[in-house]
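The structure under discussion is supplied below as structure tokens; questions concerning it will follow.
Below is a slice of the complex: some chains, not all, each in place.
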């Protein structure tokens, strides 16, 4: 059932051009492989995803490894089934509102400054951008293997995420006209 | 006026093949999304951009987030309008000649060794590669949002940069035959 999510025409273009050879004239789609959980990269990912969807481009975000922690519900404090998974969650608090900068974090001072500067220049927060992206039909797809390794259950994740999929689904998208960015 | 930069045929191929369906037979273009400001990634980015341009491939470098600091003039010490922006610049000195390694920096010892090894094996410095890239027509395009958030003004940036653009321009390039790398 994992492929069902991938094939659902969430943002269907109104008019499909008649294909000459099927593979080539498909409109390009956009695929973000959101690997990082750092504040600034999550921000970049959400800006790209929401902009792309707003432009009518079918947009998917495959969420994997550290990135998956950003799409855990903000109010979850400890996730995981065993002590190792719980320890990982404790050391790196999950949720999009608790991301840290990859450098100059200074125990939260860096992110606080970034958020303040963003507000001053009317740049939406990662959480707002995520909500906008979802409203515009961006599909967020978790990585099954990461879910397993971090002991994350579907109910830990934000509302509206797709079914977890594996690497094969991602390779499939890459080799059929999805333009990928690994962030 | 931001799109003017993007459409200018800086490296126009001498002969254009007759298109069957317009979108497909355009020659591929190369787009680097230069997100990182670390010495080694700036180096990778400049090697790829200058090589690509030398091969006659139209090449653009969209410079965003930490990457933007690498394209501030080398002699600027403090940039930004408010104390937060100035503090960011002080903590992470702008300019392509002042990049640090992401690991093993050791207060400049790592970069010094890298530069020494590069010189020994006749690898050009990031600054030399940047100048070569510009001479061969690589377009460097700053991210408007990052300019705003970091308080950077056009006169802070190196000579010859394009007009700042937003994410939509990047998405536009991605979905028309630009091959992207997020570095």
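By letter and in written order, the chains are A and B; residue numbering begins at 1 in each of them.
Following the convention adopted for this analysis, a contact is a pair of C-beta atoms (placed from the backbone, for glycine too) under 8 Å apart; a residue touches a chain by one contact, two chains touch by 3 or more.
Everything numeric here is computed off the predicted structure, so don't read it as measured data.
**Q** Fill in the total copies of the single sequence across the complete complex, 2 being in place.
**A** Oligomeric count for the entire complex in this file: 3 copies.
Simple rule for what comes next: only the chains that are shown with their structure count from here on.
**Q** As a quick test, compute the distance in whole Å between the mean CA positions of subunit A and subunit B.
**A** 25
**Q** Flag every residue of subunit B that touches subunit A in the complex, lowest number first.
**A** So the residues of subunit B touching subunit A come out as 20-21, 23-24, 33, 35, 64-66, 84-85, 87-88, 91-92, 145, 148-150, 166-168, 170-172, 174-176, 180, 182.
**Q** Would you pull the subunit A residues touching subunit B in the complex into a rising list?
**A** 20, 24-25, 27-28, 30, 40-41, 44, 47-48, 51-52, 54-55, 57, 103-104, 113-114, 116-118, 121, 123, 179, 181-183
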